[in-house]
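Just one protein chain is left out here, and the rest sit where they should.
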């Protein structure tokens, strides 16, 4: 019924409420506007909200930072702090929590490598707790981190690797970092979503795998993602709208055609585009030219955010020192 | 007047001759159809050809291989051999030629890294000629290779680096390898262009730099390229055409709109799309999801092709042995 | 009592039998001499053999290839075939075996990255068996592969990750690839050991982790390794011997000193050197200058060997086609 794909709760809500005055029944929204960024806290409260949003019941925090992709160091630090605050605000980690950070995605595909790159950079400490046989430390939390790869690389479902490791090391909290797909180019590299509803590896760019969430793992799962691609159909869809807008003022037939397309539901139009595009666009991504470099920057912002959020002794003043 | 960008001579010709029976005056064309590939040899003969083609006077060989992006080893080997034959067919290298291979492009941007990756893999031999003070060898040609980077990385025009090196080592032939932009997604990773008209670094994706060609360097310049991206506007343009085709059979208004758009020249339509897209699509690339892996494969095919073409003692039987 | 570290059974045997006529009781040895390589098949048969060899009961095959580090393509192919034959000779894999290949070691330390690099290159097929719900294929075996990293990177014992994954995907056979330490520089990059006694991650360069073997995992474990480093103490030890040899012919005092040192057991001498070296050599490795490049070549030889050994439809003729 609804095939406009997006990983972002904030985009699902937009699609539904755009141009309307009312909120979705079963969804609460709280928006904080700041100078350099805004935070939208969406909570899907019940079945009705879940059905309309196509998103599981739970909390979705979106941090929108219009200039994140060209951020200077001050803005990067500011956003790491916001990320840390929102992770802590979820309420799942304490100073003595054992945390496992998972970086999902394919490290051989640049815009999909966000998760593995965060894992490379985040401060890992579990080895000290194991080697010194400690349960608690005043300044540092117990953190492990790994990138399970994707099935095309390992032949193993990333979910199976994660579940296997969770069984062995029994963390109290799983944090999963993943690259997302957005509907809009202007969200790519500019929006951070933090949710407590878990993650479905790979769904953002097509293939479904078993989910990572509280039901399947038995521990809370915080999912952190940043859109790094849009799919080609949404680009065409959006452009077509803009073209029609511009044409309808120019000619009678344009207006009529516009009316014709306008009668199609947004979904039908999108389906038509997907149908037309698919034969020659399967497996195509649309991404910023400088995505390799941007992904590096974004992975540092998230790694710093995680380091501040998880370790009691790390604050912004010295967070860049703990980067690997 | 004409802003539909493509690096491929074969696409320029297509745009002009599509649906027409006549060839461009001042352009000769010779097409060879094989089972797995076709070779189109275009020669721009005079000013008139140059103006219409928007391509300098000279030879342009296009090797189209529909399944190159998913080639098995046999096909890869076959295409390396075709590449070698077409390079030799240009008539610029002899067994005792001193050749400098330049890999243009930004190694930090996956689809732009084709040139640097070929340079990494091609057999480099000049050091032996220098160290043993030799002028000629029966089996191996005198080959040097380097990737000059891009101005955003080094602060230096790649052209200046190449000219500086050419001044010092005085090669007889320059071969420049570069990633190209295509108008059509279905040429990406599937078409190899070999030309003797030199190359303008970076022009394929936006910024102009001084050209590398016989005039500016004083030696013949063979340019080898493979399209690895299309720009977003061409995607929208092509999709729109397909949508209109599909709609015009469905409704009166669709047909009328089609007629309206049909009256616009192809260029006007493209310009309209670029105008609409630009504000939110600047610096966006459209590329296959698996481009990082494909670029690796393509760089091996070209490196093997160059090794066969340049070194008298290397043929297909053992060419994979000389890969680095 | 015995602190001369080596991962190679063939070196343990050498230390014991050097200059003697008898074999170790409880150890059987079978040597095959070929033009380009030799194969030594050592079997530790009982407790006595185990104690003297300091190696668990089981089979140890050593392939010595004096020019492996500078091998041309023919020799590389020949050795891949020998590796395949010796893996099959162990008798643990059948055409329908489910195999998990594990690449041990730290991918951030060049000479320790052999295992991860083999895993990157080996043909992985399990995803097709899962996606098409197949149990058996005539040409391709069911193979998965992963590199668990090391505790310093992930905070997780590599053993725990492997055991977790084995629990989930239940392979019939585990193949573990690892970089080894040798006593002699002239074995580095030139010797391949294949054993059926499992592996102790990290032991080769200092830290002990839980073992991967039939007892701990419940399935056979084939360990494949190549020495890529020697430790600094063995270098000094060997050089000292050579110096003394050269000096004893030159002077009375040299001979006397030689006699003095000669009276020390080999172990005491080594201990003395370790003691002297340790304060300023901890964490030092001795490795060939070109190890980064050599590791790449060796990983291809092993990946090809594994592909031939495991997949019924792959033989040497086309094995290079399945490399990733």
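As written, the chain order gives the labels A, B and C, with residue 1 at the start of each chain.
Heads up, the rule we're going with is that a residue touches a chain if its C-beta (ideal position, glycine included) is under 8 Å from a C-beta of that chain, and two chains touch if they have at least 3 such contacts.
Everything quoted here is computed from the prediction, not taken from an experiment.
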**Study point:** Contacting the left-out chain in the complete assembly, out of B:67, B:139 or B:154
**Key:** B:154
Practice item. Just name the one of C:71, C:185, C:224 or C:310 that touches the chain not displayed here. Key: C:185
Check your understanding: Hey, which chain B residues sit against the chain that's not shown?
Key -> 124-127, 130, 143-146, 148-149, 151-157, 160-161, 163-169
Revision key, fill the gap. Residue positions on chain C contacting the omitted chain are 108-110, 184-186, 205, 232, 235-236, 238-240, 242-243, 246-247, 251, 253-254, 256-257, 259-260, 272-273, 276-277, 280-281, 283-290, 292-293
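The rule is simple: only the chains that are shown with their structure count from here on.
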Point to revise | Intercentroid distance (Cα basis), chain C paired with chain B, Å | key: 45
Review point. Once you find the CA centre of chain A and the CA centre of chain B, what distance in Å lies between them?
Key: 36
Exercise for review: Averaged over CA atoms, how far is the centre of chain A from the centre of chain C? Could you give it in whole Å?
Suggested key: 42
